[in-house]
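Next up is a structure, given as structure tokens.
Every protein chain except one is present and positioned as in the full complex.
Our next item is chain A:
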Amino acid sequence: MVVYSFFIFDRHCECIYIRQWLNTASSAAQPLSRPVTASSAATVATSVAEKPTSGSRLSIAEQAKLVFGVIFSLRNMVKKLCGPEDSFLCYRTGHYKLHYYETLSSLRFVMLTDIRTESLKSSLHQIYVNLYVEYGKADIRAQHAKHVQLKFTKMSVVVVKNPLSPVEHAGGEGVNNELFELGIDSFVRTID
């Protein structure tokens, strides 16, 4: 399985987190040397790799806007057609597959992968529960201890439970932290 990119949108329809991996031929997703996040997206837009799907050069920030437009319309269309209980899970084109998960608090998680990937609904839910809200897994925590010299390796807070993180994540503030980056990285490797 190849993961191309990952986005989180908040209830204000703002993109609060972007992560893109290079589209390499190997099956393992290779992270960019420097992760791209919403706050820094504007400045690094020109150096970002081209869109994996079409080959046309779109900045990651523009991609995020397009992705949001698509999921927002699709989601509303599905709700109009089948009632408010229904939600769409993914769609695929000839070249990629888009997976979607929305929490009741209107956080939207989107992951773009290759077309052979099975449904990632539960994986996206796991990212929300274990990475966005808190670290539930000790082994991920242990990995951090190896990666970074953290004084508080037992600190089980990332975004929501981090007392320093704001409630609203304007410009990706609070989500853009090292623990979350590393958590997403190792999680993407496990779903490979």
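One rule holds in what follows: a residue touches a chain if its C-beta (ideal position, glycine included) is under 8 Å from a C-beta of that chain, and two chains touch if they have at least 3 such contacts; residues count from 1.
By our rule, contacts and distances are computed from a predicted model.
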Original post:
Given the options "EKC/KEOPS complex subunit GON7", "Ras modification protein ERF4", "Trafficking protein particle complex subunit BET3" or "NADH-ubiquinone oxidoreductase chain 2", which would UniProt use as the protein name of the unshown chain?
Top reply: "Trafficking protein particle complex subunit BET3"
Subject >> Touching residues on chain A - with respect to the absent chain >> reply: 11-13, 65, 68-69, 72, 84-85, 103-107, 125, 128-129, 132-134, 160-161, 167
